[in-house]
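Omission of a single protein chain aside, the complex is shown with its protein chains in their original locations.
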Amino acid sequence: MKVNRRAFLNGAAATAAGLAASGGFSASARADAPIKVASIHDLSGGLDIYGKPMVDALTFAVEEANAAGGLLGRKIELLSYDPQSNMQLYTQFATQAALKDKVAVVHGGITSASREVIRPVLDRFKTLYFYNTQYEGGVCDRDQFDTGVTPAQTVEKLVPYAMKKWGKKVYVIAADYNYGQITSQWVKKYVQENGGEVVAIDFFPLDVTNFGPTISKIQAAKPDFVSSALVGGAHISFYRQWAAAGMRTRIPMASTTFAVGNEHIVLSPEECNGMLVCYNYFQGLKNKTNEAFVAKFHKRFGADYPNITELAMGTYQGFWLWASAVKKAKSVDRMKVIEALETGISIDAPSGKVTIDPPTHHCILDVHIAEVKDKNLVVLENFPQQKPSDTAAVCNLIKNPTDNQQYVIKI
Amino acid sequence: MSARAGTLAGLAAVAAFGLAFLLLAPHWVELDTLLDLTVYMIMSILALSLGLVWGYGGILCFGQAAFFGLGAYTYAVAMVNIGESTLPFLLAIALPAGFAALLGYFMFYGRISDVYLGVITLTVTLILFNTVNSTAGPEYHIGSARLGGFNGIPSIPPLNIPGRPEAALDLEGMFYLSTALLLATYFGLRALLASRFGRVVVGVRENERRAELLGYDPRLYKLATFAIGGAIAGLAGCLFANWGAFVSPTIFGLAQSAQIIIWVIVGGRGTLIGPILGSIAMEWLTTTLGANQTTGTGGLADLWSNAPLVLGAILIGFVLLVPRGLVPTLADGAGRLLRRRLPAPAAAPAPEVAE
Partner (left out) sequence: MDLAVVLAIQVLYAIASLALISLGLAIVFGMMRVINLAHGEFLMLGGYAAIVGTHLGFGLWVSMLVLAPAAVGLIGVVVERTIIRFLYGRMIDTMLATWGLSLFLIGLTTFVFGNTTVGISAPFGALAIGRYRTSAYTLFVIAVATAVLGGVYVVLRHTRLGLIARGTMQNANMAAALGVNPPRVYAVTFGVGAALSGLAGGVLAPVSGVFPTIGVAYIAKAFITVIGGGAAIVTGTVSAASLFGTINQLATFATTPVFGEVALLGAAIVLIRLLPQGITGRFFRRGL
């Protein structure tokens, strides 16, 4: 009896979710009702340095779309949730967005941990999910699209460039979690492939602020350059202490994370000039689309807006990839939009051409190497249309559409 | 109406309300609300554990999160390895209880008390946080379960009906289980506190020296209370790991520990219903503030969607205006109201009066 009722309830819930997604009788599906888009990004707590710019970019994108008449003749309504850097709230808000708000798509998640918390929830309730952060790669899930860069797109370019410039002996420091651990392995791989040597890899928990002993250790090892994948507010103190010890001018540094949290603005030029970074987007990119975008963005958020970050641009591009797919599918239905995205849809974005890679659900995009110079990022070299070859080695959603996991890529 | 009758009426009211909630809630609310309610129930169990240890045992434990987290991690690790949930479930209660007993022996038999006790427990949970947080590398695993460091352990398999690994609990089942376990914990603790053991525990809290002179060993009673509290927190941890299917080191963090203390203070110390209401109120508030985001409007609206700011202001106001906590204050108010309305002999008092 009980089992029957429970089974019935579950069935009912699933049907309701299904109906909502497929445009049944729910409120969000009425022809004139707004299309709901959810944002789940940390706006308070330790991760807000990343979350705030992402939500600003999403807000901007939605306003832009609405000013152009919305999508399919309907307005877009942005629902923004603040999980306060708390994983428990990620679960709750993802469920709310899927079941209560019945949104067409969720953009959200900053750390890999938060992504792995909401991904199963949105899979279960059949809600499309965009993860717009650069990350360690390997996620393979037909319900999800990843618009951020992965190590094969950036580390592969950055390491040889830095080695050619500075030398072959590398000291790696990284944040002690999934991203840092995996990225440092990629760094090691590319250093060795280019005939160099990694003298040591040190990991730091995200709340470490005193790097004195580490700096002495690096001095003792005398590397040609330091490769950094440090993350978050506390880790900024490394660069500060490094410069205070007079090391910035002695041992140069390349990073896969620097400037994503606007570190180059928080720090003074004397503390970080000369650092090399590699991303998809820089505010100073010279192309028409970007110049127009930046001008418009500054008009909306003020000319003193610190910097449009890599993650903000990922979110902006994520929204427009989704919106283009909706236009193509002429529907917000989840499966139809996924199929439209899987045609390899592409947009002309401020960072250049961005195309969905159908088998991996990641993006093919331009990457650029830049140097920190007086609070700006000066682009030095361009690498057009880089494929997510790391994830492609393990994931093919066209062949195995039911695949659903994060691979740890064998390096 | 005698105090005893009042207590019984209160118990009956809690039981009736609890049962009605257990049976009816799934019919009334949507699945997402049910998920929120489930986590409220789980956090209420956690709040009860500190309600016992601190409110009745007088042990200011600043690290109750240690047992909560241990319960969650034990379940996750055991479940990933075993695949059938009976043993993991029991382990998730036994291991934190054992750990609490060990730590309790270390502290109480060392005659550590008061705020020093708070610092030791806080330190213990921070050690767990730091240690687990630095296990991101693939070399850190227990059996086939990778600890995962900061990212924690995702996709933990859910509880199943004992002996039948294929019959996993769904969201609604989780709600029933959590609510039933909360009710069981509540009534179990009521029974425990009404027993001889419970009276001695309260006696020790009131005056340790006197209890000792009367021939009771306060250390032993404190140790037992602490271990029971650890077991209950472990149970909550196990349910929490089930609820979200993940566990990460922040579960051991300072914020989590402080949160549990706040639930108890907000609800009212020295009551059991207080911590429950306190945890529900605070969890609801946190969720609501987070869901309350306005985008890009600027000005005052931004201020209101600033979750820590609003939460902080509410807490400060609360301490100043409701110093004794929700339940004692409400009970007082209800008592005064009743007395004014008297004589109304059969009127059942509000459930809070039961405390």
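Worth pointing out:
We just call them A and B in the order they show up, numbering each chain from 1.
By definition in this document, contacts are C-beta pairs under 8 Å (C-beta built on N, C-alpha and C of every residue); 3 or more make two chains touch, one makes a residue touch a chain.
The shown structure was predicted, so the numbers you read here are calculated from the model rather than taken from an experiment.
When the whole complex is considered, the residue among A:72, A:199 or A:266 that touches the unshown chain is A:266. Among A:140, A:243 or A:409, the one in contact with the hidden chain is A:243. One of B:134, B:151 or B:271 touches the chain omitted from the figure, and that residue is B:134. Among A:136, A:176 or A:342, the one in contact with the hidden chain is A:176. Among A:205, A:223, A:318 or A:388, only A:205 touches the chain that is left out of the view. Although one chain is not drawn, its touching partners on subunit B can still be listed: residues 60, 106-107, 110-113, 115-116, 119-120, 122-124, 126-127, 130-131, 133-134, 254-255, 258, 261-262, 265-266, 269, 302-303, 306-316, 318-320, 323. Residues of subunit A in touch with the missing chain: 44-46, 48-49, 52, 176, 202-205, 207-210, 212-217, 219-220, 233-234, 236-237, 240-241, 243-247, 250, 262, 265-268, 270-271, 306-307.
Basically, only the chains that are shown with their structure count from here on.
Residues 26, 30-33, 35-36, 39, 130, 133-134, 136-138, 148-152, 154-155, 170, 172-173, 240, 243-246, 248, 250, 286-287, 289-291, 293-296, 305-308 of subunit B touch subunit A in their complex. Residue ranges of subunit A in contact with subunit B, taken from their complex: 6, 9-10, 13, 39, 43-45, 55-56, 58-60, 62-63, 78-84, 86-89, 91-93, 95-96, 98-100, 111-113, 116-117, 120, 176-178, 180-181, 203, 205-206, 300, 408.
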